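Omission of a single protein chain aside, the complex is shown with its protein chains in their original locations.
Chain lettering (A and B) follows the sequence in which the chains are written, and residue indices restart at 1 in each chain.
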Amino acid sequence: VDAAAQAQQPPANDLASSLTAGRNDDPNARMLVEAAEVLYDYDKETVSAIGDAVIYYDGSVLQADRVIYDQKNGRLRATGNVRLLERDGNVIHSESLDMSDDFAQGFVQSLQVETAARTNFAATSAQRKDGRITVFENGVYSACATCKDNPDRPPLWRVRAARIISDQQEKMVYYEDARLEFFGVPIAYLPFFQHPDPTVKRKSGLLVPTYIASSELGFGVRVPYFWNIAPNKDLTITPTVMSRQGLMLEGEWRHRLLNGAYTIRAAGVFQADSDAFPASPFGAADEDARGAFQTRGEFAINQHWEWGWNINLLSDKWVLDDYNLWGSGWNEAISTIYLTGLEDRSYFDLRGYYFLGLSSDDRQKELPVVFPLVDYNRVFDQPVLGGEMTFSANFTSLRRLEGDFEPTSPGNTLALNSTTNYTCNSFTVDCLAPGIAGNYTRASADLQWRKQIIDRIGQVWTPFAFVRGDMIWRDPSDTVGNASFMSTDQEFYTRGMAGAGLEYRFPLVAANALGTHTVEPIAQFIARPNEQHIGEAPNEDAQSLFFDDTTLFAWDKFSGWDRVEGGGRANIGLQYTWQMPAGTMINVLFGQSYHLFGLNSFARSDAAGTGLDSGLEGDTSDYVARFFVQASPNFALASRFRLSEDDFNAEATEIEGRFSRGRLTSSLMYARYDERPRLGFTDVREGILTSNRLNLTENVYLRAGALYDIERDEFSNTSFGLGYLDECFDLEVTYATDYSRDGNKERVHQMFVKLSLRTLGDANISTSIDTDSDSTF
Amino acid sequence: QQATNAFDGFSSNSDEPVNIEADRLDVRDKDQAAVFTGNVVVTQGESRLETKALTVFYTGGATADAPASSRSIRRLEADGGVVVISKDQKATGNTGVFDMASNTIVMTGGVTVSQGPNVIRGDRLFVDLTKQTSRIETGGNTGRVRGLFLPNKGTPGAPPRN
Partner (left out) sequence: CLRPLYGDTSPAPGNQNVRDRLSAIEVQEATNRIDQQIRNDLIFAFTGGAAAPEPLYRLRVETNDALQSAVVDPFTSRPTTETYALDATFRLDRIGSTDGKPVFQGRAFGRASYDRSRQRFATIRARRDAEDRAADVVAQQITTQIAAHLATNP
């Protein structure tokens, strides 16, 4: 018999995890009674369990000093610090409890209920009907934990109501004649109020409204309605009513399928008062109908292959910012369609790009449409000739309607704006063409071989060789702008490159009390023919050339396929790594590059000016260095330098520090880039970016972030936040100033207030105060 | 559904004949006691008791052929595993003492009382036949009394199921 009794008693973890949705009772569930003493009374047909009695039944557990089970009427009466743990995780504390023996009907006296979602009800009395509805008389609901050492101190917030009805079938909680109280002080009266049961993850209904107040939109409220069509499908319709601009309608459809998911969202408005916005070209004053459309999707074909899209269409450059749709800070809206495959040692990517420039200086016709763009890279599994063979390829084809011409050295007085398409002849001085109008297609393939040989005394020799070929179709539109850079007639030509080289490393290691030191001299020699057709074709994907410690030992220092490095070159460096026993690691690298023979590809620039002022034009390059420190997880320093080879002047400096200790976490980045007049950077660029968080107490924190432009001696943007966060309440007040956007000098100051009562909902209010303009908001 | 009327059969005021069978019988007249040993089975009406050793104390003289029935039994002591069965009720324990004078029964040692699907297990069972109550207790150590019931289905107050 004992084994049978044991089997009936569900193990403890079953109780907590048996959170079934409804109350589908197990018809033949048995009730296990445990106590210090069990008393039978045959006349009254009662069984009394006395002495911290515990009754387990169908997933629920009833504990009390004394439980009387009246078999004749099927009632259970518990008295003396009663604690009922229900199957769905709710815990009811009370002095006395009278319920049916299948735990479905019950009447509880002065109880306190903690739900599985860590919210709690308290009431003078509660009535439970047919296992579904619990009615609390003058009850109190809060998601805040009651204070341990002084339980009757009012929690941070609670809802006090004459009646609270919790319907476990409908998964809703209703309040009648309710008041929202903060620290026990009533601040809002809510005659009728309801919210979904805290354990619900998806439920149709109104989401929390957002209030809007801005000089351009006027006063407004944004009320989203969420329609939970199916566990994998939902639709959110969000009307926004604004006093100055009228009604904006927004919709978001989300659909998850077996192998992926996609979303479609759109917004549209017929502006009542377009003059509220700046006139063109800095605003949409002359547009009445404005809208935005976005769709994203990602689908897995199999374990290695996936495809997807991210498409954005906007009526104008400023609609997202003006109606703060879908996050802020959109400098561009890039649309792409892609197919990507990632195997063990190979990678394939086919995609297309369409760019929408959203900055004031963007002119849509100057941005290319790129399709197709193919990248393929594969490292052969088996060694070839005893070494590693890598094959990579790229195919790029793009079309641009108008040329993008940029003035470079100072003295060009023409104010830039995006209404006219300038050509180099419009500028009085030098000019570059980062974007050539017309069609351009290139197909490239590259085969690389390398092998590492370690000799007896520990020197590491890495002979390597590579061969590469390009096929280029060039068709610049014959406009005056293009002609000043390259012949505009259609042309096809091929370009080849091959090279061989050797990398020599001799790592030396020493271990002592201070830790492990590794000193590694590195020397690399590469012999190649000269680069052909420099500047005869547009340079679209290799425009950026940032010579630093990471490009020092690259076989081809260009960042893309449109240029290929030629000539003989030697790269010399010394690396030192110090690993301290406590785990701190310091890594230092210092080096320089030498042009040995042939044509220095970096001395001859192309239409985009790649290589100019890069520090590689001369026979001996600038020095490059890095100094990294990683001291356990809460301190890291990454600093990198480029020092000019003649006077050690800091051409480029980047110092980034991350630090966290106790309550303070902060990160700071300082960067200074010397003038590069031939690339259009006529003055020094220097700035500091910092973000910090200080936890004043366990719940209260302070946040501060800023981007300071040292050259202009002004803050580009700042943000300060004060926040309170605990298990049931979240309040954050942020004050942010944003740099002038889109050319107009107006600084934007914004105040965000985010308030959320866990399980009830959250509200956020944002007002933007344009101090420079006349309006008060 | 009376959980304990299994013992009513042995209450002194029942007029049913008591029949005792056993492998062996030793009579100790000076103690006025009869000791039955080996597969002892006591039946009275629908109740039945099985044990290994049963000592019957009685008042008045004892004769070989029908010692128990013709004398009033003062006290029964069963030892070495006791099982009491009546209709669908059953009680087991190591020892059982039936005291006719106080009309009480005490069983000790791993006591289990079962009746249909309901079972209670504890260390000691104390039954008061006059007050019609019985109490199962732990033996004072940290053990617990454990009971297992099939709740009364249907609306409360329905007549008890048999």
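Everything below uses one rule, namely that contacts are C-beta pairs under 8 Å (C-beta built on N, C-alpha and C of every residue); 3 or more make two chains touch, one makes a residue touch a chain.
Keep in mind that this is a model prediction, so the values were computed, not measured.
Within the entire complex, contacts from the absent chain reach the displayed chains A. Contact with the chain that does not appear here is found for just one residue of A:287, A:709 or A:732, A:709.
Only one of the listed residues, A:52, A:548, A:675 or A:732, touches the absent chain: A:548. The residue from A:167, A:520 or A:536 that touches the chain not shown here is A:520. When the omitted chain is restored, the residue from A:36, A:208, A:337 or A:379 that touches it is A:379. Looking at subunit A, the residues touching the absent chain are 329, 331-332, 334, 342, 344-345, 347, 349, 353, 355, 357, 359-362, 366-368, 370, 379, 382-383, 386-388, 390, 398, 404, 406, 434-435, 450-454, 456-460, 462, 506-511, 516-520, 540-546, 548-551, 554, 559-560, 575, 577, 579, 583, 585, 587, 608, 626, 628, 630, 633, 636, 638, 640, 652, 654, 656, 669-671, 673, 679, 681, 685-689, 707, 709, 712, 716, 739-743.
Simple rule for what comes next: only the chains that are shown with their structure count from here on.
Interface residues of subunit B, counted against subunit A in their complex, comprise 2-5, 112, 114, 117, 119-122, 132-138, 144-160.
The residues of subunit A lying in touch with subunit B in their complex are 1-2, 4-5, 8, 27-43, 45, 47, 49, 57, 69, 71-75, 100-102, 105.
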